[in-house]
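This is the structure, below, for whatever I ask next.
Every protein chain except one is present and positioned as in the full complex.
Let's look at subunit A:
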Amino acid sequence: MSEEAFDAIIVGAGLAGCTAALVLAQAGADVLVIERGNYAGSKNMTGGRLYAHSLEKLIPGFAKNAPIERLVTKEKISFMTDDTGVTMDYHTVRPDAPVKESYTVLRGKFDQWLAEQAENAGAQFITGIRVDNLLMRDGKVVGVEADGDELEAKVVILADGVTSILGEKLGMVKPRVSAHATAVCVKELIELPKGQLQDRFNITDEEGVAWLFAGNPSNGLMGGGFLYTNESSISLGLVCGLGHIEDSDKTVPQMMEDFKNHPVIKPLIAGGKMTEYSAHVVPEAGINMLPELIRDGVMLTGDAAGLCMNLGFNVRGMDLAIAAGEAAAKAVLKAKESNDFSATGLASYQTLLDESFVMQDMKLYKNAPAFMENPRIFNTYPKMVANIMADMFTVDGTPSEPLRKKIMKRCKEVGYMNLIKDGIKGVQAI
């Protein structure tokens, strides 16, 4: 049977899985991707933004052919209370190199395109089939069982997402990913005519907006809102930490509804047509929740490996998934040279990740998740900023105070010690 075995079977046709398939197929390896959805991307969702660099390295100039939505040239961050918003707005032009670019994307389309690239390179895809179990022999993973069929491979790459049931079955992922380590993301896709969308957001034909919101959207819990402009739709959603969800006096769907009705958001989506409602869990704990990545005959990659970073001002997962998928594929190719697919033979996966931005960035921001657990960031500070603005801009005929006093008053409400403490921690964490 071993003559018929694939070099690699990849479970899951997301970005990590498709990238691994592409790299393996390009090197002439015999690779099969198994996806439970009806097409690559059919089970996947994103907030909306792909940092180009890692895919740009593999497919230079990919954005010219891939179904990207818009090039992000406008960054906004807002601090929100129930009825106010204070916004920072940074508008730039196309960067001088594609590796610095980022695009808004929709996964239903984008993942299909990437799968097609892998298929053209020679990878095989089976869709609509769920992998139920891993085949084991002498403690090694030697293939998969799907729909009653057994398929053998020298290596199985688990790219099956944040709820990696197969990773759990092996004991590589802890059975219950801690609630503190994860958040839930909900998103609505809202269609608007292209011209109207560009007018509302003050952008030209291909330009796009990436907008993050702290405070009110996640009801004061860890998380925040997001808005990304697509070609002719808006991805509007929020992320909410699951660690203290039982303390919330609002349900997650209600948070989303209230966010849509916030005075900052409402006019932007007015008249738009909601065409999809999606949700997914996001791994948020960074390097502290990494599972075992390698065992005999098996590797974990992408969200299944917990590769995701949330720094408040940028949120990354897809660029990490692509780089990790590439690293996993290279490790298989290396193992093939010595025909050793044990954990030792696959060890270069870890080395490649450690040497790349993936683990270096994950390590650099190792304290960010703990910093983000601080409720003041999502509750007290957005209110403080909004109050300072209200004090500055309100004229009602009562005798004025110097600006300095107005600001100090609001800082005092939060507590100087808290401000200093959080300021230092924040600087250290990010």
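One rule holds for everything that comes next: a contact is a pair of C-beta atoms (placed from the backbone, for glycine too) under 8 Å apart; a residue touches a chain by one contact, two chains touch by 3 or more; residues count from 1.
Throughout what follows, contacts and distances are computed from a predicted model.
Per the UniProt record, the absent chain's protein name among "Putative spermidine/putrescine transport system permease protein", "Cell division ATP-binding protein FtsE", "Lipid-transfer protein" or "Ferredoxin-like protein" is "Ferredoxin-like protein". Among A:Ser278, A:Asn314, A:Gln350 or A:Asn367, only A:Ser278 touches the chain left out of the display. Checked against the hidden chain, the listed residues A:Gln26, A:Gln124, A:Ser248 or A:Asn418 yield one contact partner: A:Ser248. Only one residue in the set A:Gly128, A:Gly195 or A:Gly423 touches the chain that does not appear here, and it is A:Gly128.
Touching the chain that is not shown, out of A:Glu152, A:Asp258 or A:Glu373: A:Asp258 (per the contact rule at the top). In the complete assembly, the contact with the undisplayed chain comes from A:Asn38, out of A:Asn38, A:Gln196 or A:Ser400. Although one chain is not displayed, its contacts with subunit A can still be listed: residues 36-38, 41-46, 82, 106-109, 111, 128-130, 146-147, 161-163, 165, 175-179, 182, 184-186, 188-189, 233, 240, 242, 245-246, 248, 250-254, 256-258, 260-261, 274-281.
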